[in-house]
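Here the complex is missing one protein chain, while the rest keep their positions.
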Amino acid sequence: MTNNPVISVHNLVKKFGSFVANDNLTFEVYGGEIFGFLGANGAGKTTAIRILSGLSKPTSGEVLVAGYDAYHQTEKIKKNIGYMCQKFSLYEDLTVKENIILYGGIYGMSKSLIRSRLKDLLSRLKFEEYENRTISDLPLGLRQKLAFSVAVLHEPRIVFLDEPTGGVDPITRRQFWEMIYETAERGITVFVTTHYMDEAEYCDRVSIMNEGKIVALDTPGKLKKQYNAESVEEVFIKIARPYKN
Amino acid sequence: MQKVIESSGINKSFGSTKALNDISFDVNESDVFGFIGPDGAGKTTLFRIITTLLLPDDGELKILGIDSITHFKELRKNIGYMPGRFSLYQDLSVEENLNFYATVFGTSVQENYDLIADIYSHIEPFKKRLAGQLSGGMKQKLALSCALIHKPALLVLDEPTTGVDAVSRSEFWDMLAKLRKHKITILVSTPYMDEAMRCDRVALIQNGHILTVDEPQNIRDAFPRKLFAIRSASKYKLITTLRKFEWTNTAFPFGDSVHVTFTNDTAYNSVIEYLTKEGISDAAIEETKAGIEDRFLELMENGAKA
Partner (left out) sequence: MKRFLGFVKKEFLHIFRDYRTLFILFGIPAAQILIFGFAVSTDIKNAGVAFLDLSNDEITQKLTDKIVSSGFFKKTENLLNYNDIDVIFKKGKTKAVVVFEKDFGKKLVSDGKASLSIIADGSEPNTATLVTNYATAIISDFARENAGPSLNNSLRINPEIKMFYNPNLKSHFMFVPGVITMILILICALMTSVTITREKEFGTMEVLLVSPLRPIQIILGKVMPYFILSFINVLLILALSWFVFALPVKGSMALLLAESMLYILMSLTLGILISTVSSTMQQAIFISLIGLMLPTILLSGFIFPIENMPKIYDYVSMIMPPRYFIIIIKNIMIKGTGLLYIWKETLILIAMTIVFIGLSVRKFKIRLE
C-alpha cells in the first residue's frame, strides 16, 4: 500500500435538480487498497461510483481518479479503470473466449497480450474446459469470477465492483474475495460495494454513507472499537438509518 | 401440533437440469421455517411447487392436510405468496394495491387490519404514493401486507430480504417474529446465512439438495470438529499460508479472521509457531463456536446429508 492516493475526492457535491445525492464527500483511496463503500439503498453510493468511473460529472468539488480530472478527462479515467456491475458485463450468447477477446480489443490490448492473458486466466480459474462455452451455460458463481477477471484483464489502476457477490454460494463468495485479495496484492486498487457486512471486514478501509453524506470512514477494526460493536454490521445498523422517503 | 407442510421425494427437472433432488421436509404450525441457500439452489422452484404454481415431477406434497397437486384450488385461498421482486403494481398506489389484493381474496382491508397493522403503519403515511416510487424497504412492507391481508394459514416469502440493506432486513425479521402470535406458518427463503438464526427451523439447500433440516442451534452445534479463529493484519497472506500448513483441514475467511479446522486435534498448538516462521508475527488464535455458515461450508465441502 503506497501513500499516493489513486482516488482523491474533496467536497464532492452531486445534485439532481434540488435533490442532493452526494453532499460534500471528502475521502482518499490509496494504491493497492481494498476500499469498501457501504450504505443503505438510496444513500448515494451508486451516484458517487458513477462519477468516479467517469460515467457522470460532479456538480461541484474536486475529483481525481488515477490522476485524471472527473470533469474534463473522463475518457482517460475510463481507460484506466475496470468496472464490474451487478448485472454481469458479459455477453450471454458469446463464449468465454469470445468475451475475453472482445474486451481485450475494447481495452486496446494487443492480440498477443490478449492471448497470453486468456491462457493465464483460464488456468488460474481452472476454466480450461469452459473456453468455448457460452456464458449462459455457466453457473452463476463461475460467471461472477469470470466477470471480475475480465474487468481487470487490462491491469487497470483501479477496479470498481458494484455488489459483485450478490446471491452467490458461500464458497464461491470466498473464492471471489481471494481473487480480490490477489488483485490488490498486484497493486490494483479495489473499490467495492456490498450488502454482505462480513465482506466489509475483508476490506482495508470502509466508508459508510447515509443520506448523501459519509458518516464513517476507517478500518473495520477501528470502527468497531469506536462504536463499541462486534461487527461492521452492528456499526452499520447503529449509524445508517434507512433512506427517508 | 398439526403439520402444515408434509413433503417427501420431490423431484423437479427443467430439460436436462435437475433443479430439485429428492426433497423431503416437514413444517409445523406457527413455525418460521427458513430455506437457506445461494442462488440456483432450488429455493424459488421449491416455493413455486408449494404455492401450486409448478407441478413436481414426482413426490408427495401435503399442505394444510390437503394434497397440493389435486386440490390446489382450495389451497390457493389459504396461501399468501410474496415472490421475488416484490411483484406489486408499480402504477397503483399503496392503498390501491392493498385494496386490490384484499378484494381478489374476498375480504377487505378492515377485516384483517389487525394482522398487518404493525407493518402497514410504517407505510400508511404514504398510502397515496405509487408503489413504483417507494424505496426497497417500503416495497417489502407493502408486499408483505398484501400477502397477509386475507389472513392466510401459510405465508410463503421468496427471498424477501434480498437486495435490501441490513437495517431493513433486520426490521423485516422483527415483523415476521410478531406474526407468530397470529398462528400463521411462515416459509421464508434467503441467501443470507445469518438470518437462519431467526427461524424456528431451517433447511440448508444447495444445488437442489437439502443438506440438513433442523433447528438452527442444532445445526450449528452439530459442527463435527473444533473450530478456530485466527487473526492477523495481513489477511491474504494468512489464508494462503494456512492452506500450506500440513494439518489444515479447511481454512475460510470469515470477516476479520480465518476459520480453520485441523485434521489433527493437537495441531492448533503448533500453528502459531508455523505462521511466525512463515513471516506472520501477529497471528492470534482462539477456539470459536461454529455458526450456521461454518456448518454450511462444511456440509458443502463434504457433500454430506445430516
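As written, the chains take the letters A and B, and residue 1 is the first residue of each chain.
Keep in mind that, in the parts below, a contact is a pair of C-beta atoms (placed from the backbone, for glycine too) under 8 Å apart; a residue touches a chain by one contact, two chains touch by 3 or more.
Small disclaimer: the values here were computed from a predicted structure and weren't measured.
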Checklist outcome for this item: Touching the missing chain are A, B
Checklist entry - With respect to the chain omitted from the figure, which of A:23, A:98 or A:218 is a touching residue? => result A:98
Checklist outcome for this item: The one residue from B:79, B:219 or B:238 touching the chain left out of view is B:79
Checklist entry - For chain B, which residues reach the chain that was dropped from this view? => result 48, 51-55, 73, 76-77, 79, 81-90, 101, 104-106, 146-147
Item to check | Sites on chain A contacted by the missing partner chain, in the whole complex | outcome: 91, 93-94, 98, 101-102, 104-106, 108
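Assume only the chains that are shown with their structure count from here on.
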Checklist entry - What residues of chain A sit close enough to touch chain B in their complex? => result 39-42, 139-141, 166-172, 174, 177-178, 181-182, 184-185, 195-198, 201-202, 220-221, 231-233, 236-237, 240-243, 245
Next on the checklist: Quick check on the complex: what are the chain B residues that touch chain A?
Outcome noted: 37-41, 126, 129, 134-138, 162-168, 170-171, 191-193, 206, 235-236, 239, 252-256, 293, 296-297, 300-301
